[in-house]
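One protein chain is absent from this view; the other protein chains keep their places.
Chain lettering (A, B and C) follows the sequence in which the chains are written, and residue indices restart at 1 in each chain.
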Amino acid sequence: MTPEVEGYGCTVDELMVVAFSRAMDNDTRAFNGAVSFIPVCGYLLARRTHAPNLVWAAASIAIDANPVAIPESTLSDALWEGASMLSTSPHDFWSYASGARYNTFAFRGAQMDACGNVNNTVIGPYDKPKVRLPGGGGMADLSTMIPKIFLWNTTHNVRTFVEKLDFRSGIGWGDGGDHREQLGLPGGPQLCVTNLCVFDFHPDSRRMRVASLHPGVSIGDVQEATGFEVLIPDGDIPLTAKPTEEELRILREEVDPTSARLREF
Amino acid sequence: MTPEVEGYGCTVDELMVVAFSRAMDNDTRAFNGAVSFIPVCGYLLARRTHAPNLVWAAASIAIDANPVAIPESTLSDALWEGASMLSTSPHDFWSYASGARYNTFAFRGAQMDACGNVNNTVIGPYDKPKVRLPGGGGMADLSTMIPKIFLWNTTHNVRTFVEKLDFRSGIGWGDGGDHREQLGLPGGPQLCVTNLCVFDFHPDSRRMRVASLHPGVSIGDVQEATGFEVLIPDGDIPLTAKPTEEELRILREEVDPTSARLREF
Amino acid sequence: MDKRASVEQLVETIPDGATVALGGLSMNSAPMAYVREIVRQEKRDLTVVAIVAGMSVDWLIAGGCVKKIVSGLVSFEGLGLAPMFRMGVQSGRVEIEEYSEDLLICRLRAQAWNLPFVPTKAGLGTDLLPLHEQTGTIRVEVDGATGEHYVACTRLPVDVALVHAHSADELGNVRVDPKLIWMDNEIVNAAERTFVSVERYVNHSDVVAEPHRTTYPQFMVSGVALAEIGAYPTSCFPEYSHHNSFFQAYSAAASAPEEFKTFFADRVLGPETWDDFIKSSGGDEMITEIRRLSA
Partner (left out) sequence: MDKRASVEQLVETIPDGATVALGGLSMNSAPMAYVREIVRQEKRDLTVVAIVAGMSVDWLIAGGCVKKIVSGLVSFEGLGLAPMFRMGVQSGRVEIEEYSEDLLICRLRAQAWNLPFVPTKAGLGTDLLPLHEQTGTIRVEVDGATGEHYVACTRLPVDVALVHAHSADELGNVRVDPKLIWMDNEIVNAAERTFVSVERYVNHSDVVAEPHRTTYPQFMVSGVALAEIGAYPTSCFPEYSHHNSFFQAYSAAASAPEEFKTFFADRVLGPETWDDFIKSSGGDEMITEIRRLSA
């Protein structure tokens, strides 16, 4: 089980899903990759609350799927239930992704840096890895094509949030500043939702900045759990908004009744 | 009606189909475009005689089709009967075409030159056309990708066989010699079957050379009907081989019982 | 979001001067209901993209809607040249930007995939390349590593794609039945907006029952309109064939300018609605005939 959030009547996984969900709008057209329970719950919750027209392609394939529950894999065909289309042609998929027909993608990695770049390839030197990870899969592709990138991480600590990645498998804001723009890439990371806080990105440096803290977490806690210098906004740092009872009910009863999202914790 | 061929018990259209058919072997993997009655009859005849494994995609789509008759259009879906596959993805089609999985294509044009290049775009200057023709369609594509190109023409005269094309819509041997090789293109035109003769191509100059004359046609007749200098092989010029009774029966009764091929004359 | 509208309503949103791409191929599956309505609404200065076309382009030229044709081939196949296309280009009234099929497809893909160009070997050694030397829309390049020649095909922006299909639900999920035969996805993927005409509407639940048969997802479709026999006089595989006698009557009329004017005004543009047009083109008897030809 994940920790209770003080005074919010929910657990951290639920708060993360709700924070993710609220970042989605009615023009969101998203899809998901492997082991992406938080985003999948977030898309489904948003669609059932404030963003009824949100498009979501389950496993990047099953458009407008409407599963009765979330299975143990977010690529599983059990997630495809109720879809309007099985969109399986890579030819068409890259068109949808390149032309911002799909405009939203979420990823995470074993390591993330201040600019929202992600490593899922190796821990240690590439040629002599300490741990050989799965590899970036489609991260290097989609992170260059999709304008609205969202990041999440359920284990916010200094091993996951690092000053320097061992390998950049997917690009966030790259080297920061206008690096993406220089490379001709659209948009960039918008938010990073963790088990401690929500980061946004400073509009100039494009480095992570605390946008809100989960109840019971101090800015010191965040900095201590983060391997790079955390930016702090001017003025008070808000608490991550409290989920409504309706959001929690829908998440628990309709979106993810079997709590598949806990597989990420 | 087309003319009888002296002593052959068949008409010129039938002789052309049989000549085309005999040029096909058991490894032929062909497809066809619009208004391609002679090649379509040729593929079907070859498959029913000496080349049972010949692959033919009707209208470039319906693989191994087996129509009971040839309809009025060689792109018509009436030609697709009995197919094993409707192969409709351009993505896959260009793979089959580029990798010599399909190895054979036949085309003709309003004008053809000595090196087997073809014009189906304009008669007269491109900017001020005397006759605006349909355009090359896929000629410019397939003529660069397919190694075994066959040409045919049912109206062999000085307006169709010209020294210089008004526009090169599809490439044969290009400027001749090793021009295709220089461009990195595979193979090139093998034969051109006309209503007067069969041309092959001189192995050095890659210009049309008479390979066989249809009965009753002299080399002088061919030269007179041709706008460029016709090459003549060493030794005797053979007659275009006589169709067997079996070939004619199959063509007339099984392949093209409605004589759709006469639409080309 | 309900994407259903009338052909008239959707065509109203197309501005003069737009780049409009037409689906179908040659005698097959052209979006003729949209094409007719474009002429009726007297759109002007259109750039018309059509990989391989025939009657669709010919109507638009007859209607004076076209500034430029971007195409690989325009003809009536065995039934002859497309007369208004032929005359329009010959007279210089209509500009033609000519490519081959694959060169055009590669330009559409460069657009869809947001790439500066897509390479192909198509067109090497042909006169299509000098044709575009000045604009640079396609250009011969030599690969630095291998020395191989290729043709770099640059982006082709498309404002509106018009395609015909078999069915759609209210959300704009579209099915081409039993599968996409022609290359319409290439223009849909490249276009800002796509309007689809369909033979029939189906319920969303029918779409969900067989999601593997959906051809275009709702978010790729800006509007759908009902147009029964909507590809007429071209075919809609496997439901009906093209209509030979319309092509013949059209071509025959085209041999005399005055006769053609009348034919086009009365026979093509005269009927108020698409249904009226189909009725006046032979109605149920004609429909029975073209359905039989395709069976």
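Following the convention adopted for this analysis, a contact is a pair of C-beta atoms (placed from the backbone, for glycine too) under 8 Å apart; a residue touches a chain by one contact, two chains touch by 3 or more.
Please read all numbers here as calculations on a predicted model, not as lab measurements.
Enquirer: Among the chains in view, which touch the chain not shown?
Expert: A, B, C
Enquirer: Which residue from A:V68, A:V158 or A:L183 sits in contact with the chain not drawn here?
Expert: Only one listed residue reaches the unshown chain, and that is A:L183.
Enquirer: Touching the hidden chain in the complete assembly: which of C:E148, C:E192, C:D275 or C:E289 does that?
Expert: Reading the full complex, the residue touching the unseen chain is C:E148.
Enquirer: So which of A:N26, A:T88 or A:T244 would be touching the chain we can't see?
Expert: Going through A:N26, A:T88 or A:T244 one by one, A:T88 is the residue touching the chain not shown.
Enquirer: Would you mind spotting which of B:L86, B:A110, B:I149 or B:V230 touches the chain that isn't drawn?
Expert: Considering all chains, including the one not shown, the answer is B:L86.
Enquirer: Quickly run down the residues of chain B that touch the omitted chain.
Expert: Chain B touches the chain not shown through residues 29, 53, 55, 62-64, 80, 82-88, 91-92, 94-96, 98-99, 101, 145.
Enquirer: Of the residues in chain C, which ones touch the absent chain?
Expert: 113-121, 136, 139, 143, 145-146, 148, 150, 154, 178-179, 210, 212-213
Enquirer: Since one chain has been left out of the picture, which residues of chain A touch it in the full complex?
Expert: 34-35, 61, 72-73, 75-78, 86, 88, 90, 94, 98, 121, 126, 128-141, 143-145, 167-171, 174, 179-180, 183-185, 263
Note that only the chains that are shown with their structure count from here on.
Enquirer: Quick check for the class: compute each chain's Cα centroid; which one is farthest from the centroid of chain B?
Expert: A
Enquirer: Where the CA atoms of chain A average out and where those of chain B average out, how many Å apart are those spots?
Expert: 58
Enquirer: Using Cα averages as centroids, what's the distance between chain B and chain C in whole Å?
Expert: Between these chains, centre-to-centre, one finds 29 Å.
Enquirer: Report the inter-centroid distance (CA atoms only) between chain A and chain C in whole Å.
Expert: Going by mean C-alpha positions, chain A sits 41 Å from chain C.
Enquirer: Enumerate the residues of chain A that touch no fewer than two other chains.
Expert: 91
Enquirer: Residues of chain C touching 2+ other chains?
Expert: none
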